[in-house]
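Structure record follows, encoded as structure tokens.
A single protein chain has been omitted; all remaining protein chains appear in their positions.
For clarity, chains are labelled A, B and C in written order, and residue numbers in each chain start from 1.
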Amino acid sequence: MKHLLLKLEPIIWLLFGAGLSVGTMLLTGFVIVVGLAIPMGLVDPSALAYPRAHALASSGLGRLVVLGLIALPLWKGAHHIRSLSVDFHGGDRDGAVGGLLYLAAAICSVMGIIAVAQL
Amino acid sequence: MAGAAHPEAMAPPKKGPTRTAPPRMPESWWGAQRIRTYLLFGATGIVYFVAGTVVLKLAWALGTGPEAWDRALGNLSHPLYLIFHALTLVSLIFVGLRAFGTMMPKMQPRNGPLPVLAAGTVKGLFLSVWVALTVLLGLVLAGKIFP
Amino acid sequence: MAESNKRMRVEILRFDPDKDEVPRSQEYEIPVQEDWKVLDAINYIKDEVDPTVSHRWSCRMAVCGSCGMMVNGEPKLTCKTSLSDYEGSIKIEPLANFPIVRDLVVDMDGFMDKFRKVKPWIVRAKERAEDMENLSEKGTYSQSPAELATFKQFSMCINCLLCYAACPVIANEPDFIGPAAIALGHRYNLDSRDEGDRGRNEIFRGEGTVFSCSFANECSEVCPKNVDPAAAVNQAKLAAVVDWAKGLILPREGA
Partner (left out) sequence: MVQVSRHDIVIVGGGGAGLRAAIAAAEANPDLSVALVSKVYPMRSHTVSAEGGAAAIARDDDSLELHGFDTVKGSDFLGDQDVIEYFVEHAPRELALLENWGCPWSRNDDGTVATRAFGGMSTKRTWYATDKVGFHMLHSLFQQSMRYDNIVRYDEYFVSKLLVEDGACQGVAALEIRTGEFHAILGRSVILATGGAGKIFPFTTNGTIKTGDGMALAYRAGVALKDMEFVQYHPTGLPGTGILITEAARGEGGFLRNNKDERFLVEYDYGVGDKAELGPRDMVSRAIIKEFEAGRGFENRYGSYCVVDLRHLGEEHINAKLPFVRELAKTYMGVDPVHEYIPIRPVVHYMMGGVDTDINAATDLPGLYAAGEVACGSLNGANRLGSNSLTECLVFGAVAARSALDFARGASDGDSARLVAQVEEEAARVNALRGNGKGNEHVSALRTEMNSTMEAGCGVYRHQDTMQVAADETRNIRQRVADLHLKDTSKVFNTELISALELQNMVELAEVLALGAVHRKESRGAHTCRDYPTRDDQNYLYHTLAHRTEDGPRLGRKEVNLGHWEPQERKY
């Protein structure tokens, strides 16, 4: 496992980097409006009524943004949790922990692709 | 010193010629503010991971149909979600400041085709793009532009 | 010389494999001078109180890199750290993350292996004798001040190993090449005279991978020479990834 991870490291790192930068940039506005402002009633929820939400998300750019919002934080998260595990004396189990985390991120990313394709 | 480091940390490949005491970790590892900040930075990974799945769930609902979407959106008013998103926002700001403020300026390739900019310039650039994107996406999502 | 009558408690970690099963700590109370560095206190103890204390030092001007130790839990160059930064008592231990040979002396063989692994020398495609077209009549390569500036900072490392003692990753990932050695390899990659970056990038991506670094930035925080190894390591990551991507697209001759 460790060996496979070593081979994949460049891709993982790219995805992590994208999550760290692009992911953070996209997620901030999303969380402020969708996660906080609308549920707290600060913004009229009709802004994200189904027709408009669907229209926004199913445009070409929209699909891309949605996929980015799903996959990028997952990879940033998976990679960071892995290094956290190493920091807590997890050097030895790194192969297994990393493998599981990336597998989870990969599965969720594929589901994200399906979700976006369904729009 | 707190706790033992990995017994092989920086150890020579073969056994040394004299008996050594195993390496130890610096006390500052958890005790010092700097390291705590770094570990918290790593811990935001958990928040990000969950946030990704939340968006996945919303996207799935949006693809399923209007009722599913309304239900999913309605769920977000649950206090647990609200707390989580507040936490996410804090994490995002923390990560953004650290990533764009200190990490990106250091990562600039020095011998690439691009000119090497002053750390402050890079920091400024990234921070402003971040704010701009956030405002733009926020306005779109809030229905203020692109009605 | 005006004597000050300030005294200080100095706690030193002792370990003698001939006698001690595990390291123990020993306390000394000594008179100290206002302008002393931490190293002066240790030397005072060795010369006047207890000659059995073992430590490494030489230049006492922060350039030979031998006197790195943990001072109150932080990695410090003891000949550069003022005693007056500490009040009342002070605790001195060998560098963290390294096996302890004796007292304040650590085993740095592991580091020396990593040091050599990154091929810290100028690699040229051709031998010097066949490279004459690139050399001036005086026998030197041309290098502009700007080209020099790209790597100069990373060539300032004195191998004091403070960064290894500070890095939270190295403690758990014994293979990780670590900040100073990666900075050194990266320094050669950036040198306009060098043509060995592909080989080093492969090493960076291989065992002891640069990707083990999780950008804790601790290495740069403690570096006494402002080498900023964290920058080097993370630039090296980026360069190694770009190099890897290039390798996917363009088939390499001789690969």
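As a working rule, contacts are C-beta pairs under 8 Å (C-beta built on N, C-alpha and C of every residue); 3 or more make two chains touch, one makes a residue touch a chain.
Keep in mind it's a predicted model, so treat the numbers as computed, not measured.
In terms of the touch definition stated at the top, the absent chain reaches B, C within the entire complex.
If you put the hidden chain back, the residue from C:Tyr164, C:Tyr188 or C:Phe204 that touches it is C:Tyr188. If you put the missing chain back, the residues of subunit C touching it would be 1-2, 16-19, 35, 46-48, 50-52, 54-66, 80, 101-103, 105, 108, 112, 115-116, 120-122, 128, 135-136, 138-145, 147-148, 151-152, 155-156, 158-159, 184, 188, 191, 193-194. For subunit B, the residues touching the chain absent from view are 16-18.
Keep in mind that, in the parts below, only the chains that are shown with their structure count from here on.
One inter-chain figure worth recording: subunit A and subunit C are separated by 37 Å, centre to centre, where each centre is the mean of the chain's CA atoms. Chain centres here are Cα means. That of subunit B falls 28 Å from that of subunit C. Subunit A and subunit B have Cα centroids separated by 11 Å.
Those residues of subunit B in touch with two or more other chains are numbered 6, 39, 42, 103. Shared interface positions of subunit A, i.e. residues touching 2 or more other chains, are given as 80, 83, 87, 89, 91. Contacts from subunit C toward subunit B in the complex involve residues 15, 17, 22-23, 70, 73-75, 93, 96-102, 106-111, 113, 150-151, 164-166, 168, 170-174, 178, 189-190, 192, 214-218, 221, 228, 230-231, 234-235, 238-239, 242. Those residues of subunit B lying in contact with subunit C across their complex are 1, 5-6, 8-13, 16, 18-29, 31-32, 34-35, 38-39, 42, 102-103, 106-111, 116.
Contact residues on subunit A toward subunit B in their complex (touch as defined above): 19-21, 23-40, 43-48, 50, 52-54, 56-57, 65-66, 69-74, 76-81, 83-84, 87, 89, 91-92, 105, 108, 111-112, 115-116, 118-119.
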